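Working notes for the structure below.
Note that this complex is displayed minus one protein chain, with the remaining chains in position.
For chain A:
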Amino acid sequence: MRLFVSEGVPGCLPVLAAAGRARGRAEVLISTVGPEDCVVPFLTRPKVPVLQLDSGNYLFSTSAICRYFFLLSGWEQDDLTNQWLEWEATELQPALSAALYYLVVQGKKGEDVLGSVRRALTHIDHSLSRQNCPFLAGETESLADIVLWGALYPLLQDPAYLPEELSALHSWFQTLSTQEPCQRAAETVLKQQGVLALRPYLQKQPQPSPPEGRAVTNEPEEEELATLSEEEIAMAVTAWEKGLESLPPLRPQQNPVLPVAGERNVLITSALPYVNNVPHLGNIIGCVLSADVFARYSRLRQWNTLYLCGTDEYGTATETKALEEGLTPQEICDKYHIIHADIYRWFNISFDIFGRTTTPQQTKITQDIFQRLLKRGFVLQDTVEQLRCEHCARFLADRFVEGVCPFCGYEEARGDQCDKCGKLINAVELKKPQCKVCRSCPVVQSTQHLFLDLPKLEKRLEEWLGRTLPGSDWTPNARFITLSWLRDGLKPRCITRDLKWGTPVPLEGFEDKVFYVWFDATIGYLSITANYTDQWERWWKNPEQVDLYQFMAKDNVPFHSLVFPCSALGAEDNYTLVSHLIATEYLNYEDGKFSKSRGVGVFGDMAQDTGIPADIWRFYLLYIRPEGQDSAFSWMDLLLKNNSELLNNLGNFINRAGMFVSKFFGGYVPEMVLTPDDQRLLAHVTLELQHYHQLLEKVRIRDALRSILTISRHGNQYIQVNEPWKRIKGSEADRQRAGTVTGLAVNIAALLSVMLQPYMPTVSATIQAQLQLPPPACSILLTNFLCTLPAGHQIGTVSPLFQKLENDQIESLRQRFGGGQLEETFDLKAKTSPKPAVVETVTTARPQQIQALMDEVTKQGNIVRELKAQKADKNEVAAEVVKLLDLKKQLAVAEGKPPEAPKGKKKK
């Protein structure tokens, strides 16, 4: 058969992406023709793409061609796919053609383009997030995904036309766009010119007529209310009427929490924060807070839950910090561990354990895993040529050496990379190497290092991933990162380092070395549990009974998805491996710029000083959780979300519902006589509640928060339409109606308090206290909406839940944190050393001052290199780099040199 395609014709995207499906079943010849060529003899108008079948027949419909390829691969047609393709042809295509025409031919931008497709995009997004599958027609990518992806790609490849709030659409689109067949199709058709490649084609298309009978509006479509069947309504009413009876007994609290056979046992870990840095808001939302929401949700479902975290304490960064502060590494860890613990306590993180990695258990378990790996032949020993400083009597890690770049002659090249030419350097190749610490010349010596033989374990790893990934809730980025590492092939990884502050290597000849952090940091989860209970193996050597959820930012994925699983599989000790790896993207700070690059932003300990309650921080961070895409923290947006969503929507509804009970019914929940309208509302709330459950079961934390706000919007509307404050003054029937509306509303408020518990625990408890919600109903969330506050129930005193944030308050916070931590410390320094204004009177700086600054620059330089070498969080690194550059600037000023360009790379 022959496939006719043409550059710059949108329909060619999906057919090329799907053509691979026919491979092995049929030979597909691809011919490129002009977009105006009439390939099909019986069609008057030109049509591309076209598939000429061996029978002589033609397929001239893009979807039909794709469908044919899929059918050849053994795929079976189904209703859902048919529905998507019909919708694509009848609804999406007309809207998209119009949008593309406006954009490419008429040069319109923004809402003028997006307006015509927004409704369709929203429809896809809602369907994806409602049906609870990563793809349009199920768990795997299929025909509908390819056809819709191909249709949408020309527009959505420009992020400006992929609305940020449509996060489900966003992650679906990204997943598909990164797949190889899709990428290749896009290259072939768009030739890297983006949407402009379609220009010649689109110019030939008729100008789209404005949609008939539909008011032209830029407003996003109101969420369409799902159509409810009579059965759904009847079921919701039955469940509601059962009320408190249907609640199961509360699980008794266990201590320690241990897995129970026959129950769902959920083990939750949050990435271990590195001890010597105060966590940033991005770190907090990236792991501890996200994991906390899931842990709290898991407990609301009465799943047997253990949530653990702790500080990661080994490594040279700790050693350096200790030198800097004149303390021992252990003292540094003790000090910062407390700082971390305090911050998380303030944020109300519900750890069952918050431990640390510098414990005897860590040594014991790490060494045991190592010994097992060694015995089974998964550890390699190799000789490495390394620089050794005789003066300091130690081998120098890459970043402890400086010298002349062998490529460009730059004099201050580092042991791993030259800052000037950017080339990677092997430290032994440096000319005139110098020890960073004592400045003496190191010598080359060979030394032994240990390597984990990942290539030998790769097959086991692939088998395990093959069993684990399908049907699991790994985030798309985690899957993608893992699979791309595997595709490139694993290489042996060095697991030892010439350091002191670490887990000792239990092998002769390695007395001066410790395990490298990435080998033993992930073992921290096990040792932290071991310090909590001596029965830790019931969690960690129990893959049949335990469901392990691991939360982290995406830069941590390889250690959790590849390295640790390889160690564990090689150790052959029946370890519990991650079932669901939940990775976030990055959180930016204001202006869309990474806080990391400017060292700007809010740090955990500062959030407390803003006067904004922890629950508001939690709410906003979760509302903008970088789920599926990067997102940004913005002070203005925080104010808006607080004042609109919390104050006006959620707070207003809950407060009104409670106030009506107090004011009109003396604090007792009135009788409720449900009309069909009320029953319909019950069913809608139930549906939204089920949606919330579906999302949280899939750890779609940010999306599930929207369900809470949607229910409260329904509630506000309900009160607004029914006006109980007027009816209470009317006839007997009116008063009864006011009672029903108030009763139903206050029950919705009670439901919201429980749904809110994972997100805003303090606010949730406050609502429950105000409503006097019976205890079991506070701690269990079923999938049905129950009447938990029956008629006659007495509520407590109702008061407002949220405070308005004022513009000037937020503006002053924005300014305070806009230069963040660094400016403040810099100001302090500027008071003791010459201010920038003193540039001309350069000689005022005394030699000691210059020396002190030089020392600081050296010290800071070490910190930065350490961090980079450890692949530390980019944010941390950037913050330290900013400090370094500022120190260098001060030094230059003190030395009487003109201040350099902020790049800091051309330092003389």
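Quick note on the criterion: a contact is a pair of C-beta atoms (placed from the backbone, for glycine too) under 8 Å apart; a residue touches a chain by one contact, two chains touch by 3 or more; residues count from 1.
Quick note on the criterion: contacts and distances are computed from a predicted model.
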"Regulator of G-protein signaling 11", "Eukaryotic translation elongation factor 1 epsilon-1", "Immediate early response 5 like" or "Checkpoint protein" - which is the UniProt name of the missing chain: "Eukaryotic translation elongation factor 1 epsilon-1"
Contact partner of the left-out chain, one of A:Ala64, A:Val278 or A:Leu640: A:Ala64
In chain A, positions touching the absent partner: 41-45, 53, 55, 57, 59-61, 63-65, 67-68, 71-72, 77, 79, 82-83, 85-87, 89-90, 93, 212-214, 227, 229
